[in-house]
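Provided herewith is a single structure, encoded as structure tokens, for subsequent inquiry.
Omission of a single protein chain aside, the complex is shown with its protein chains in their original locations.
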Amino acid sequence: MTTAVFDSTRTRDWTRRFAASVYATEAELTELDQRVGDGDFGTNLAAGVRAAVLRLDRTGAPAGSAETLGAVAAAFLDEIGGTSGPLFGLLFQALSRAAADSDVGLTTGALAEGTAEGLAAIRRVGGAVPGDKTLVDALAPAAAALRAAQGTPAAAALAAAADGAWRGVRDTACLTARRGRASYLGERVTGIPDPGAVGVALFFASATETVHTLAPHLSTG
Amino acid sequence: MTTAVFDSTRTRDWTRRFAASVYATEAELTELDQRVGDGDFGTNLAAGVRAAVLRLDRTGAPAGSAETLGAVAAAFLDEIGGTSGPLFGLLFQALSRAAADSDVGLTTGALAEGTAEGLAAIRRVGGAVPGDKTLVDALAPAAAALRAAQGTPAAAALAAAADGAWRGVRDTACLTARRGRASYLGERVTGIPDPGAVGVALFFASATETVHTLAPHLSTG
Amino acid sequence: MTRYFESGTGELVPDALSGFARAHADLVEYDPADGYITARRTAPTRTVGLLSGGGSGHEPLHAGYVGTGMLDAACPGRLFASPHNRQIFRASRAVAGPNGVLHIVKNYTGDRINFGIAAERLADAGIACGRVLVDDDLASDSEEIAAGRRGTGATVLVEKVLGGAADTGMGLDGLVELGTTVANRCRTLAVASAAHHVPVTGERAFELPSGELEYGVGIHGERADRTRSQKQVGVLVEDMAGALLDALRPGPDDPLIALVNGLGSVTSLELYGIFGELGRFLDTRRVRLARHLVGDYVTALDMRGFSLTLMVADPTVLDFYDAPVRTPAWRW
Partner (left out) sequence: MTRYFESGTGELVPDALSGFARAHADLVEYDPADGYITARRTAPTRTVGLLSGGGSGHEPLHAGYVGTGMLDAACPGRLFASPHNRQIFRASRAVAGPNGVLHIVKNYTGDRINFGIAAERLADAGIACGRVLVDDDLASDSEEIAAGRRGTGATVLVEKVLGGAADTGMGLDGLVELGTTVANRCRTLAVASAAHHVPVTGERAFELPSGELEYGVGIHGERADRTRSQKQVGVLVEDMAGALLDALRPGPDDPLIALVNGLGSVTSLELYGIFGELGRFLDTRRVRLARHLVGDYVTALDMRGFSLTLMVADPTVLDFYDAPVRTPAWRW
């Protein structure tokens, strides 16, 4: 049975599972960013989820979905630098706003709307388009999957979003980069997936499971 | 048949063979000094023989034994730094003086006298005694062998000196060092022969042969 | 494996900053809550605060250049990660002068984004804020790279020149214009013969085959887009400086400022040897080498490499460059 709406408890669980997935794969993320960037993505993302969970713990149990995601957004926007820190913050901010608009928490509709707006904000600020080998390449298919899942329960929609994001991640492996640090490496990054895109997939996948290792998701077929 | 006296030609040949032996074993000397010192002995000694041969080439063919050894001494004393540079210079200077005193060049007597005086000068300036794991440990047995060889031809005496020096080299392997850089390493240098001592053995051995590799001389039995 | 000397937290930056603040307490102050460094004193004539920042791991950039005559504040991020916008916002507010604050930003997506958000917040708070973007790296000058050229070694020269200019009382618009012009007249190329060690793992970020050289590295330990065989340093310097001159095309009377910069582990013996080669090469090209610096100014942790930067100056720029400076890492 899948969950219709992500209420406050489920959103908090999602956030903590996201943190757990990031810790579990931090070394793999570091390794990826070392090959296509400067090796700090794992550390940056882990710092983000750590700050987010700290804020959640301070906010306490009664927080609703919108407040939970708002605390996560604030942590990323206000405490985490790097390229990915504020960009992830924009995604969480848009999701928080969509949850606030929906009254009952994160419905499939709110998830689709928030993700689409997060994507738009990230594209405005970072200037990347799909195919530039950035986290946009995972976020765009996730947004599309959520839009297509209107009418299905939130948990099923999020599982579809995760599938789309992982597919996007695998597609980045074939690209050379036009944005971000990987763009300085030319042909050398072909074959290696984009770490930021992996971070996006980890986020959606953590709605329903903790990801312990990246390998199964990165290999095609 | 062994050579009775080292005349000017033979002394020059000896010097050039010494240079060849040093070049051939420079890497091995470097490696030894790396393990017990600071890794520059091979370079220092090679710089010395290079400067010496350059001076010989400038001095020209008619130079006698005393002048040849004098040029070698001047090169080491005036151009080569490090610990070993001036100490080798003192040995060559004493040999040059002994050759000058003998009129006919390097007799076995002159060799014994020059080596003994060189040893005395080196001990005065450097303060080392036998057993300190320095070049003195090769020079002392060489001097003793030359003294014992009185009455035998110079070439035979020098071969005996080389044997004594190599024995001294092998004995240094069992010592911990009290002088020179090896003394900073305590027990860690036990088992490794002293590079400066090897340099002395190379010098005497080169009187009769070019040494291409150290290994056969360093292994006991 | 080579572990960094650290306190076991895996984080070098906070410990380094507090040690730095104590070591240079006569010149700088450290705000540990917001993680920025400010100058204790600035010239009374200065009307615009100068602020720079970026990922850590490039020391002495930027904190080492906070003091009189250069930066009023530095915002160090985590290792190789842009500072966050709150840090930049608060530091900017702390050092803004009557004519506002100028951000000197190296061209990286992360820095642009975080400085950008901070600038919005400053505008919101009624504080005038300008930006000079430094993008000197010739290796990333390509159609294929939408992000544009990276900001590297030239940053320190731009900071010095702007520091001298700001001390004359120049306003925000003037500084933005000067800085933009000067930054446009700089190009840099960097090479490495060994990667830096990654602090969290203690391993080298990448391994180079013996005798190979990464040609066109940045300052984040990233590989270059190509590897070539390591030549004698004279040939290498000619190739690099030749490319810089081709890009800059200085006039015969233009004074040049050169920076021979170590990326971390290169010895000063090598840097001076490289400077000697550079001097000889510029002489043969009849270019006027008016000023130069040799040393570790903008590093990439302990990367074994160096960068060459050339700036085409003019008499005014030279005056600003020559103006007095008193910071932890640069004083005259």
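In order of appearance the chains are A, B and C, and numbering begins at 1 in each one.
Quick note on the criterion: a residue touches a chain if its C-beta (ideal position, glycine included) is under 8 Å from a C-beta of that chain, and two chains touch if they have at least 3 such contacts.
In this text, all values refer to a predicted model and were calculated from it rather than measured experimentally.
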Visible chains in contact with the missing one: B, C
From C:6, C:144, C:173 or C:246, residue that would touch the chain that is not displayed: C:6
Hidden-chain contact residue, picked from the options B:8, B:44 or B:96: B:44
Options B:17, B:179 or B:217, residue touching the unrepresented chain: B:179
On chain B, residues whose C-beta touches the chain left out of the figure: 30, 34, 37-40, 43-44, 47, 77-87, 125-128, 132, 176, 178-181, 183-188
For chain C, the residues touching the chain missing from this view: 1-8, 12-13, 15-20, 22-23, 56-57, 59-60, 64, 193-194, 202, 210-211, 230, 232-234, 236, 264-277, 279, 292, 294, 296, 299, 301-302, 304, 306, 331-332
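The criterion applied here is as follows: only the chains that are shown with their structure count from here on.
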Chain contact topology (line, ring, star, complete or other): other
Most centrally placed chain - per-chain CA mean versus overall CA mean: C
Interchain centroid distance [CA atoms averaged], chain A/chain B, Å: 73
Separation of chain A from chain C, taking each centre as the mean of its C-alpha atoms, in whole Å: 32
